[in-house]
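Sharing a structure here in structure tokens format.
Complex shown without one protein chain; remaining protein chains in place.
On to chain A.
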Amino acid sequence: MKGIGIALFLSWLLSLAICDTEVAESSALEIDQDIVLPNDDDAPSSTVVDSCVLDVPYDAYSGSTVVDDQSSVKNVDENTNVEISPSIDVKEEISYPYEEKLMIKPLPNNYLLTSFSFRMDSEEFMPGKSALDYDGYGHYTVFPMAFKPMMDRTATRQLHLRFTRGFWDSESWGRLPHDGFKSGGSGVELWAIIEAESDDQAYKQWKILANSLSGLFCASINFIDTSKTTYPVKSFQPDGQLPLFDDTKKLFLVRAALANEPVCTENLTPFVKLFPTKGRSGISTLLDGHKVFDSSWHSLSIDITTECSASGETCKYQMEALVDVVMNVPNVLARNERPIPKPVAGDKLRCDLSKPFDAFQCFPLPEETKVSYSLSKIYGKQILGSNEISNHPSHVCVDATDDWTAYIKIDDTYFSTDDNCFELKSSLNHDVYLESENTSSVIRYESAPLYVSRSLTGYGQDRGGLRTVFKNPHSNPVKAVYFESLPWFMRVYLSTLKLEPGENCDGDGGISLERVMNSTYYLPAVDRARPTHLEYVITVPANTSFAISYQFDKSLLQYAEYPPDANHGFEIESAVITIIEPSEYQMRTATLLLLLSTPDFSMPYNVIILTSTVIGLIFGTLFNLIMKRVVSMQLADRVQATSGIKYKIKMLKQKLLSKVKRLTG
């Protein structure tokens, strides 16, 4: 299975190499092709298509102001152009179904959310027919070549992959981006809708899919097995009707999560390489592992769906890839200044002078609310031009209040627009400059409809409890689906399920388990083969909080089943809460760290020997007692004297002696 994944990955790499050489050849020969070639980083203005920069960069430029002493204001008009020298003539634009957007949004407390979004479509294909039968082009353009064979082979109609790490502070930052539907729990989360005859078959295809993705993203997704796979019944349901290529088959929703998977650079690099720009132009140039993963919260997501025409004859895959990063701006800027953390010099400390202040005392002031920084300070690079591959130019938007001013810097010139949205049309370097007098003034996200937190209770490594606190601060009831998948070594006692009313619960209002929780789906775990799968619909009344808890036992594992760092504990994947009413929203609890009792790993031989000895001792004792004859001591002595070993040796000695005597005598 793993081999297939690696083979796919290699073939993909090979195909990339071939593609690159082809492009290089064609540009060398200067073949007049209907293609817009991506630019080389080193020569930003050498090959630019006329139409890109002949347009006015921005429609609204009235508000342009000087922001830097060195650079002059450029009131852009029709005549202001950058000199260009096109080297390839392109007869007409061809649009590829590719789109990229960047949304920058300041969050409270000097945090900054940057959301990258990339959308691409595959070429149309006819389901159930080979590419040879299809009249149209059967080639790849912007849709990543690695995905289509994999999707076809495993009959995957929808694929969702999430790499998420960090903590989203929903109490101060509000709702998750994209209403939470595009971010997973900590670690890796994967779910897919697979067309198959039976659930066994679906699982086989799922396993192939997981292994392929594992190779593609250099992640341990291949560790997904039956003991981690669930088939959700209420959560993760697809929005619309999905196409079924073969009417005799059915669709299966399969899901798994790996909570202990670290998300890192080796996952981001293949991720960026999926885009047609390969991280060399457009906004994807910003995606540098050092910066993305040096953040408070980051989420990488991939969603692929199958869209079919109304007649169902032709279909195509649509892929949406998102990267959302939350950074603490002062921290990042401070790190730029001092890569090696050092204490701030005494005279640079910001002290509250209204309080006792001298060489030894300093009460720090709250963080400065006046900031100005550019995106290149945050990400360490500038945006290298537009993506130039689709006719949708790369789009950059800043979503902030009027207290913020955003400029786009093209080379050394700053521009601004009314709606703070910029379209990158040239192949020049772009940078976004942000300035604010009052950083505490940000556009508030609507607050999350429900707060859910889950924790482990109890002490000791042999048993514990899970306690989930639901808090609805709003004045309307919230209806949600709670999904939880627990590893088999947590032996859940659902009979201990109970509800503890919170502070502002009216005691006689009768908040009971039966009232808030309904249509429970529960599939208990099977050792080493199936996780516990719990799903229920929960209604949280307005302005209430309560906790739902239950108990579990922790099983002992076999010696070899423990990971090398057994005493670190086992990560339990987060619970998923999908809110249905009043508005659709998805959220996840934090992951948990479960400590199991461990045997002594240095002892296998000792234990085998000691236990065997004790059993042998007992067995031997009883065996002797039962098998031997009971006699008196005298009789025993007599028998011993006539049949014991000593007696036999004596007899032998006598015999030998007598023989020797006879020989000699």
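Operating definition for what follows: a contact is a pair of C-beta atoms (placed from the backbone, for glycine too) under 8 Å apart; a residue touches a chain by one contact, two chains touch by 3 or more; residues count from 1.
Heads up, the rule we're going with is that contacts and distances are computed from a predicted model.
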"DNA-directed RNA polymerases I and III subunit RPAC2", "GPI transamidase component GAB1", "NADH dehydrogenase [ubiquinone] iron-sulfur protein 4, mitochondrial" or "ER membrane protein complex subunit 2" - which is the UniProt name of the missing chain: "GPI transamidase component GAB1"
Contact with the hidden chain (one of A:M103, A:L523 or A:I580): A:L523
Candidates A:L365, A:I443, A:A542 or A:M603 - the one touching the absent chain: A:M603
Contacting the left-out chain in the complete assembly, out of A:A310, A:A359 or A:A560: A:A560
Where the missing chain touches chain A, by residue: 459-463, 491-496, 520, 522-527, 530, 551, 553, 555-560, 597-600, 603-604, 607-608, 610-611, 614-615, 617-619, 621-626, 628-633, 636, 639-640
